[in-house]
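Please find one structure pasted underneath; my questions will follow.
Only a single protein chain was left out; the remaining protein chains are all shown in position.
Here is subunit A:
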Amino acid sequence: MVEASPGSEAVRLEGISKAFGSFKALDNVSVTLRYGEIHALVGENGAGKSTLMNVLYGILQPSAGRMLVGGQDVGSHWSTRDAIAHQIGMIHQHFSLVMEHSVLDNIVMPTLKWTDLAPKWGQYRERFSELSAQFGFELSPDTLVGKLSVGQRQQVEILKMLYQGAKILILDEPTAVLTPQQSDRLLEMLLQFRDRGYAVVIITHKLEHALDLADHITVLRNGRQIATVAKGEGTIADIARMMVSQEVNTAQRRSRSAVGEVVLDMDNVSLDVDGVALLDKISLQVREGEILGVAGVAGNGQSELAETIIGLQSTTAGSISIYGKELGTTSVEARRRGGIAIIPEDRHAHAVVGEMDIASNFIMGHEGEPQFSRRGILNRKNIAEFAKHCIAEFDVRTRSAETKLEFLSGGNQQKVVIGRELSANPRLIIAHEPARGLDFAATAYIRQRLVQAAEAGAGVLLISSDLDELMELSTRVVVLYCGRAVGTVDADAYDPQHFGSLMAGAEAA
């Protein structure tokens, strides 16, 4: 292997194109990665960022163009095995971990040989501890990955790359699932990698991150390379302009309509699991026309709050009412029919079926409505029309409504979820990290839609780790700490210091 000196060329992609059928996901893109540099890849949802990196990692074969790794043309038979052998590592946009296997098993798996009948588990374990210590991870090797939090899973992915001995690191939207604190730590770690001479590629929708970190930024739009900008040569506004075809209006406004009746009323709701209070006597109200924010460090009861309202978890005490009617033990289906919509945190676990087409995903849960089916027979024509309408309205970048959902880019999958939930004219919308994976234009659009929904009389519960989002959209923000609502803050009277201490639980007596 060539010794990687800082500044030397690690990878050169020349004129890469990739077509899926007649659709060109990448069109003549050229990028050079260097050791000791961070390269950011930005672009709208569906611009082709993940596709480009999947080509480099050997998951997809390019239709045209050539790749040079360490100065040598890799030819046309480039597989993931080869990529790993050439010290390339990748963290995918959607984690690729085996939930049922232990941390150690996941990390060593890619380096194992088929002929190795007696692996030296003891050595692997030692190497694992060394690496974790070196980078300050605290993971137990024997925990099942399925039991880890999202932040820890991210660490497993990183360790997996490092364990393989990767020197060229590709991270596809690594911060999308992280809390702001976690993502700051990750970004710091990337700088550390850069200083150690690694070549790093980061795909992100947070332009400020790209500008802060990257030595070069490549902008993709509709599969074409618009520009590659060196550090200090552009501002956020410049890059944003390159990303989108037309100017977007990012001006946010808060719902101005007068608040009406109480839609959601939670009264002393508690949720105990194995003696741990995940929710502890939560009382809150969401009124018509109001966006109520929920803040807190991830893991303080946000997911449980959403799940108890929609009925995925049943409460141990207290009551939840919609328009004064107690929900009790009504099913998820009945609750959804009763006007509750939910954009869950983890779209793959709770919101979409990848193997089904986009149209089916758009009507999922509403398939029994008269416009979609009669006496159990689906009305294909109406469904197709509805899907077409939603695709246009929410700007889902796809060739047709019959495409399987898993072939959409991550952000476009999220748009399908949002489109379905908002189209049902809900009375209460639970939006948990609604902008996860969306580019900034789509984010602005979705925020605007939430505001419109509130103005039209719906109640919105916005659970988010993005404080700017909370302050911009909601009138009041409830702070959760250890399952308790430790305070409510008026967005107009926002004081970062006070808010921070609430989130840290400093004022939780």
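Rule of thumb we're sticking to: a residue touches a chain if its C-beta (ideal position, glycine included) is under 8 Å from a C-beta of that chain, and two chains touch if they have at least 3 such contacts; residues count from 1.
Just so it is clear, contacts and distances are computed from a predicted model.
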Inset, instruction - Select, from "Simple sugar transport system permease protein", "ABC-2 family transporter protein", "Acetolactate synthase" or "1,2-phenylacetyl-CoA epoxidase subunit A", the UniProt-recorded name of the complex's unshown chain. - result: "Simple sugar transport system permease protein"
Inset, instruction - For the chain that's not shown, point to the residue among A:V42, A:I84, A:V201 or A:I320 touching it. - result: A:I84
Inset, instruction - Could you tell which one of A:M99, A:V276 or A:A506 touches the chain left off the display? - result: A:M99
Inset, instruction - Can you list, in ascending order, the subunit A residues touching the missing chain? - result: 57-60, 79-84, 90, 92, 94, 96-101, 105-106, 108-110, 112-119, 355
